[in-house]
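Could you have a look at this structure, given as structure tokens, before my questions?
For this depiction, one protein chain was excluded, whereas all remaining protein chains were kept in their positions.
Naming follows writing order (A, B and C), and every chain is counted from residue 1.
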Amino acid sequence: MNPTTETRDLPRTSTATRARTMRAVVKAAAGAGAEIREVPVPAAGPGELLLRVLRAGVCGTDLHIVEWDRWSAGRLKPPVTLGHEFVGEVVECGSGVTGFAPGDRVSCESHIICNHCLACRTGNGHVCENTRILGVDVNGGFAQFVAVPAANAWRAPANISLEAAAVMEPLGNAVHTAFAGPLSGCNIAVTGCGPIGLFAIGVARAAGAARVFASDVSAYRLDLARKMNADAVIDVSRESFPERVRELTGGNGLDGVLEMSGSPAAMRDGLAALRNGGRLSLLGLPKEPFELDWNRLVIFKGVTIHGIIGRRMFETWVQMDNLLGSGRLDVRPALTHVMPMEKFLDAIALLRSGNAGKVVLVPWGLEAGGSA
Amino acid sequence: MNPTTETRDLPRTSTATRARTMRAVVKAAAGAGAEIREVPVPAAGPGELLLRVLRAGVCGTDLHIVEWDRWSAGRLKPPVTLGHEFVGEVVECGSGVTGFAPGDRVSCESHIICNHCLACRTGNGHVCENTRILGVDVNGGFAQFVAVPAANAWRAPANISLEAAAVMEPLGNAVHTAFAGPLSGCNIAVTGCGPIGLFAIGVARAAGAARVFASDVSAYRLDLARKMNADAVIDVSRESFPERVRELTGGNGLDGVLEMSGSPAAMRDGLAALRNGGRLSLLGLPKEPFELDWNRLVIFKGVTIHGIIGRRMFETWVQMDNLLGSGRLDVRPALTHVMPMEKFLDAIALLRSGNAGKVVLVPWGLEAGGSA
Amino acid sequence: MNPTTETRDLPRTSTATRARTMRAVVKAAAGAGAEIREVPVPAAGPGELLLRVLRAGVCGTDLHIVEWDRWSAGRLKPPVTLGHEFVGEVVECGSGVTGFAPGDRVSCESHIICNHCLACRTGNGHVCENTRILGVDVNGGFAQFVAVPAANAWRAPANISLEAAAVMEPLGNAVHTAFAGPLSGCNIAVTGCGPIGLFAIGVARAAGAARVFASDVSAYRLDLARKMNADAVIDVSRESFPERVRELTGGNGLDGVLEMSGSPAAMRDGLAALRNGGRLSLLGLPKEPFELDWNRLVIFKGVTIHGIIGRRMFETWVQMDNLLGSGRLDVRPALTHVMPMEKFLDAIALLRSGNAGKVVLVPWGLEAGGSA
Partner (left out) sequence: MNPTTETRDLPRTSTATRARTMRAVVKAAAGAGAEIREVPVPAAGPGELLLRVLRAGVCGTDLHIVEWDRWSAGRLKPPVTLGHEFVGEVVECGSGVTGFAPGDRVSCESHIICNHCLACRTGNGHVCENTRILGVDVNGGFAQFVAVPAANAWRAPANISLEAAAVMEPLGNAVHTAFAGPLSGCNIAVTGCGPIGLFAIGVARAAGAARVFASDVSAYRLDLARKMNADAVIDVSRESFPERVRELTGGNGLDGVLEMSGSPAAMRDGLAALRNGGRLSLLGLPKEPFELDWNRLVIFKGVTIHGIIGRRMFETWVQMDNLLGSGRLDVRPALTHVMPMEKFLDAIALLRSGNAGKVVLVPWGLEAGGSA
């Protein structure tokens, strides 16, 4: 991997000479799989930007879509171009767009919100009732070009690599989860060290937690957690999480748990390890409903539980921009693989193996690290 | 019932002439039951007040203690005088007590906290790790006299009845639950119309909720909910709670649910009826662990869940004092029965029948309403 | 005054037959004064609504504009149609508008925000750096018709009068100020009983304050404060505000002050009357800079001061809608005068006299109360 912070050497495609078609990763039909296809280059509609995609991140959700799980089957309407984490260079501004210009390097919020529902009108667009998602409901960024609403674009900090800029969307999940409760001076644990969990370790540290502990069952992931500077890692396949936390906190317990695994055991352990009055912020999606001893773990302890989805628009992006732009937060140890977008299915296989942090894809025609 | 707001006609018992023994409701031994016994009158130790009990409330917890459920069997060390909701007149101040004088009418916080644990030292004494409870771990107020730490005493507002002053402890549970999230201008539902649920209806209205809905399966209790001025009542034995809420809120859903029933169905329905980003505050204790569809009901909705226990010391009491003292809150419709303390087991039977709101007991030697 | 809650009897003007010109109150040129003129009927541009104005409120700012004070001279670019508080009936929807239809009765947020600055992108549009104001920077609602961005329109609750719907904008100032800090169960004072102060009394009561006190120097206004159900009124021309508050709160002081007068003395007295740790929310605009004893009034007391401007978009409107729509809040006692819009300068004179609450104007061709 060879991170690139510069876009100036990239070939600028003017509208005039731009090709009519492009390569893209497409969910072509209901059912398992995904294919690489030649599709039309989109146009920037009113209020939209046309981006030349520079890098894109692969998400666990992409794995579910390829596998065509129940959620995917109920939600996607093929054909659709996948990819909801990406950075691109603005090549065209649709009518009515202000504040962006060709050449701008932008990362994208993937949730396209309605601006009309109660949630949207009260500053809670992250829980908009009519959200459409890039790469899920609308063509996304696993392609050479993508059209996005300018309202979803965020000019990426100039000092970060293209790979880091590509993953601001999932990084925003981590920021949103971490910032849902007190952080400064707190003792925090992150349960689950997939890519967002790894990000959350870095975020919690950069954002002022006193101590950040991380748990997982995978030695590979715990090693990445160490590289993200977790103060201690807990291998819950061999150690009791609540007991280890008790030792690490001088018997006080945790101020907060950022739950990234979706594991019922992690959630129960997280609650057990909280101090009375602590908070559990839930981003990881459990596979199915599960039970809890509400009295012992929630009510008698006076705990607060947050369900977390998406990113606050755009408060989370401002926070992320500040943390990345100031250099306080460095997500690079979590970005374990950079691959050509052509090898999308290999990336999916890598994710399935569990031996990867975040995998970043390089679209056709761009050399990974070529300009770095 | 004949509420009394005055204590001036009550006989003042001077220390000199006070009897050595008194009548009390005592859990005498492990196992079901409770008995009325002659026990020694307690003394006011250092920092304590000796109170002549004027009225006491019967709680669902008292029912569990009489029935000797698993929780009771694990916690109580008989013999112990029961009763954790009461108002009394100060008859003696122990050494070092300031701010109280004989004749003061005080209601009591039932949680005796350690003042040393992390929770206590950060203003979260309601989740003190070493809480002892009056009438559970320490002799309580179902007696003619009770000794309490002066730190637990709260001078009751002068304008309220003795019966209302007697139930400030459970009313504080309702206030704590209601005040755990936004109330002013909100649409709130109370699920479960036992005494604390009934109080919560009144509290939410007095504290500025725009609309307060209440649900239960008992016609008797729903009728009391109406008397507490619920804007609408929902009989969940016959109606769908989420559907009815949807109608009542113009499709928006609830801003908050105050869960008072401990029923898994109520909690699931409450979550389903919340608007995205709403809050569920849990006071009702489920009988056993139960499962939840976390993704659909919590995470995708961006909901916040609060576990609630006890009362914030003493912020909750200040709020309660203001609401009662200003006349904004009137809990009398929820106080359905006033009985002699001698008939404690009848009160328990009444509670078990479900056909009661809050039952208030009058100690031996006092006439209910006699001085009103 | 004859409040009207129905619009169905109003003549519906179809686009086809609508006149090309209309009557309007216009600031025609720099300098004192305002005139009634025949001006073109505006069109609904993209994303805009054309409203037939039904009622409009006169604001202290309108008085300043007529008098052409320094602020006005620096801000307005005549000619401009005045009026930033109004309710209208939708007669035409511009292209791209969704969620509104002709016949809808809408009240309007007067701040047209940029949606691009840091404040806008973080849910703080009320402090947008590029705000343009209807009736100040853009033609407003003192006219038979007005074009407004659909994003600024709020469907008024069906149960309130046209006059109440007309003043939701200034009412929102009161809600924003009151909701800037704790209200439920609090002891609150409103300093200054002009129209927004009067609204604030009603808002604080409806939103759950335990006690609401109001101060002013005008007997006329204090009488209106009583009609808005203030628990006590304080004539600061004759009484000491801090002393009176001390009596009224049993020596505790206030939890919050809503400052609506812009008077240095009111602000100092308000701070002095706060309990330690209380809050002062400032909406009233002082005429000029003034000094404060920061140590004694702010720092040693641990007080929080909020500067308040505009309304949170649109959280404040949701709160207002709930309070008005549920019937908890009734602003009618503060609406002292309803006059033909033709008599705008008489309304200004009335405001200047101080012997008015809120003055509401009825546009040409509509009969005040005619359809009520």
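Worth a mention:
One rule holds for everything that comes next: a contact is a pair of C-beta atoms (placed from the backbone, for glycine too) under 8 Å apart; a residue touches a chain by one contact, two chains touch by 3 or more.
Computed from a predicted structure; not experimentally measured.
Remark: the omitted chain is touched by one listed residue; of B:Thr21, B:Thr122, B:Asn159 or B:Ser240 this is B:Thr122. When the whole complex is considered, the residue among C:Ala30, C:Ala43, C:Leu292 or C:Ala349 that touches the unshown chain is C:Leu292.
When the omitted chain is restored, the residue from C:Arg52, C:His84, C:Arg275 or C:Lys358 that touches it is C:Arg275.
Among C:Val127, C:Val217 or C:Met339, only C:Val127 touches the chain that is left out of the view. Summarising the interface, chain A meets the missing chain with residues 175, 179, 183-187, 206-211, 231, 318-320, 322-323, 325-326, 328. Contacts to the hidden chain, counted on chain B, fall at residues 98-99, 115-116, 118, 121-123, 151, 312-315, 317-318. Not every partner is drawn; the one left out touches chain C at residues 118-119, 122, 124, 126-129, 252, 275-277, 282-283, 285-286, 289-295, 298-310.
The criterion applied here is as follows: only the chains that are shown with their structure count from here on.
The centroid of the Cα atoms in chain B and the matching centroid in chain C are 41 Å apart. Residues of chain C found to touch two or more other chains are 318.
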